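Have a look at the structure that comes next, please.
All protein chains but one are shown at their positions in the complex.
Naming follows writing order (A and B), and every chain is counted from residue 1.
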Amino acid sequence: MALPLAYPLRSLVHRRLRTGLTVAVVALVVIATTLFLALVSSLRRTLVSTGSPENLIVLRKGSDNDGSSQLPLEAYQTLRFVDGIAKNGEGEPLVSPELVVQPFFFRPDGGRENVLVRGVESVSLAVHDEVKIVEGRMVEPSQGEAVLGRGVALRYANRGIGSEMKFGRRTWKVVGILESGGSSFESEVWVDARDLAADAKRPIPYSGMRVKVAPGADRDALIRRIGDDPRWALEAKPETEYYAKQAESANTLYGLVVGLAVLAGIGAVFGATNTMYASVQARIAEIGTLRALGFSRASVLIAFLVESVALAALGLVVGVLVAWPLGLAVSKALGGIGFGAATFSTNVITLRVGPFDVVVAAALAAAIGLAGGLAPAWRASHLRPVEALRKG
Amino acid sequence: MKFFPFIWRNLMRNKLRSLLTGGAIALAIALVCILRTMPAGFDYFLEQLATNTRISVHNTAGIVYSMPYAYRARVKAVPGVVDAVSWTWFGGAVDKDDGVTFPSFSVDADSIGVVFGDLKFAPETLEDFRSHRNGALVGRQTLKKYGWKPGDEVTLSSLVWPLELTFRISGEIPADVDPRFWFQREYFEQALREKGVSFDQAGMIWARVDDAEKVPAVMRQIDEMFRNSEAETTTETEKSFFQNFFGNLEGFITVILIVTALVTLCIVFIAANTASMAVRERLRELAVLKAIGFHWRLLFVTLVAEAALLSTVAGSVGAGLSVGLTSMLRTAAGWNQQLGPLSGFVMTNVLIVQALFLAFFIGILSGVVPSFGAARRSVAATLREVF
Partner (left out) sequence: MIELRNVSRYYQRGADEVHALEHVSLEIPAGRFVALMGPSGSGKSTLLNILAGLDRPSEGQVSVAGRKLADLSEDELAAFRAAHMGFVFQFFNLIPVFSARENVELPLLLTHLKKAERRARADTALRIVGLSERAGHMPSELSGGEQQRTAIARAIVTDPEIVVGDEPTGDLDAKNAEEVLGLLRTLKQEFGKTVVIVTHDPRAERYVDEVFLLDKGVFMGSRPGGAAGAAPAAPAHGAAGAHP
């Protein structure tokens, strides 16, 4: 028969200081790792969620990103009629030619950073169906207007709809805000392609294009058709693949953070083990009594394991309850957290602790509770009643 | 310190507890050290590479906007300017699939040694660079990463230009944390000409001013020179440039600092927990010692010393551990695209000393509270309670 749950739980309450300190240790580890994990997984999620599986991104061969490629006008005009490309209701091909430039944006706090500005045509919204204008409206051609991604809007909070923003060589008028389900388009600013080409003095008005694959068409065949065309050295690949590649550097970062979390976790295990050993030591007479009364070794083992898991669980709860608002407060105070030091454009992340992060934290806490409690619980259960009673 | 054996014996009394506490503290200190290398790497990068007589000139609109190459000659002509060198981003990759793993630029061969002379190039290196059209000056970090040596031939594919160029390694850029790759602009221009592109732009211009006092005036003059032209410029000191360039990392650095603080607090709690457990178990002994005649202040000091000793020893183990771990990290994750100079992961001596002081201080702090109460308790009260 097992010892009642009340036994380990009440024993925790009995030694408030020791319990409190250990819960604090676990909670701090949980907060630190949750914040860090949330940060990096927010970044990953942003990068990975970008792109539609139905879209292809066409860039110059050998170019690894939007901003460093060039797309000849003729190539666009010819390729948009290739077989396999989706068309809209009026028979127009769903091909969005775009120009990507990364000018400086000057932050309210005085810093500056590269932001990805995408020069687009009106067809762009039909091709990027995850992008939606949620406030205001889309830009009109040649009006010097700009639509801000949600992340940019938050970061440059003093620039709402109707205000002016200076970037590149001129000022632009903000007419709308776009959202894209949290993907990296929200870290971009969209303007009219011709306006951008004029401002950035690009002789070739487009850097690349996005192509929507016709439903039911053979995507790989289309990719080949575009890539094999001898007139231009272009390369098409699925949007999701393109962004997934960018996410790889974030994956390394995630690995780093997980490694650090493991390190912290092991430290916490030592801390928890320490506490549990002391707990066992202080209750040797008690344990001897229980064994003398007839409670089995297993029941004593489980009771002490429950105690250490309960400690860790408490730490988890406190940790998550603190980490969640803390993350939001920090990213609000900082205007979002930027990444992409060496990629020439900033991805803005909000530190949101997601359900997956909590799951990871819970796993960590469970490991701490079990690993930390195992050795002491084993010791407690294998105490010979005689010795235990003698020592007591 | 004639009480050292006494203190040591007390720590050894419960070896398991001392080991577990020490282990926890060591790991936590290692963690703090690793975290600290990130913003420290940034500071170190700024300090190592930035002098106060080198200034940068770039297009006001942004780094990706170019300027006419002709600007270089005009900057050079400004009084006070010793020499000026242009930089143009090449975006070369060793392996296309890995992408850009270090920054690469085409530069003016004759000026690079002057403008960046403070890096103290070996004369043979510069000689080799000047005499070989396809020579390359490579940062130490990159050389180490790929195991390249002077004389080696290396091919980079540009992810920005339609070029694949082969270079000869002339020598290293002698700075600890520097991944940069510099080659001749001539070579670059020629390769483009062969593709039918005539290139008369430059990405950035760096200039060396002969006297630090003259810098603000020179900077103003340069920007004035190009105001209202097709490419307006912003001139700033090198330090300011890099600070701004990596400015968007500030948010991340803040998060790192928060996490570091949390882990430090954690250490305090771990150490305090152990100290309070140890003290509680020894109440009887303390009472007896006081009855014998030891003053409570002495007992207090030995208790605190015990906590501090454990903490400091554990801290040094942790610092040592972090040296090993950061070197592993450098190999695995060095120069991460998202982190830039934060991913140098270099444990400097300063950081090690800081870690030891931190551990010592935490030991003292965590030992004080539980020990104070225990040492001050009256003998009679303790004996009554315990016996």
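For the reader, a short list of remarks on this structure follows.
Rule of thumb we're sticking to: contacts are C-beta pairs under 8 Å (C-beta built on N, C-alpha and C of every residue); 3 or more make two chains touch, one makes a residue touch a chain.
In this text, all values refer to a predicted model and were calculated from it rather than measured experimentally.
The chain not shown here is in contact, across the full complex, with A. Among A:L17, A:V134, A:A221 or A:A292, only A:A292 touches the chain left out of the display. One of A:A126, A:I302, A:V322 or A:L389 touches the chain omitted from the figure, and that residue is A:L389.
Summarising the interface, chain A meets the missing chain with residues 1-4, 6-7, 10-11, 13-14, 285-286, 288-297, 384-386, 389, 392.
Please note the rule applied: only the chains that are shown with their structure count from here on.
Interface residues of chain B facing chain A in the complex, by the touch rule stated above, are 16-17, 20-21, 23-25, 27-28, 30-31, 34-35, 60-65, 91, 93, 96, 99-100, 103, 157-160, 162, 230, 232, 244-252, 254-255, 258-259, 262-263, 265-266, 269-270, 272-274, 276-277, 329, 332-333, 335-342.
Partner chain B is touched in their complex by these residues of chain A: 17-18, 21-22, 24-25, 28-29, 31-32, 35-36, 39, 43, 60-65, 67-68, 101-104, 107, 111-114, 167-169, 199-201, 233, 245, 249-250, 252-253, 255-256, 260, 263-264, 266-268, 270-271, 273-275, 277-278, 326, 330-331, 334-344, 346, 351.
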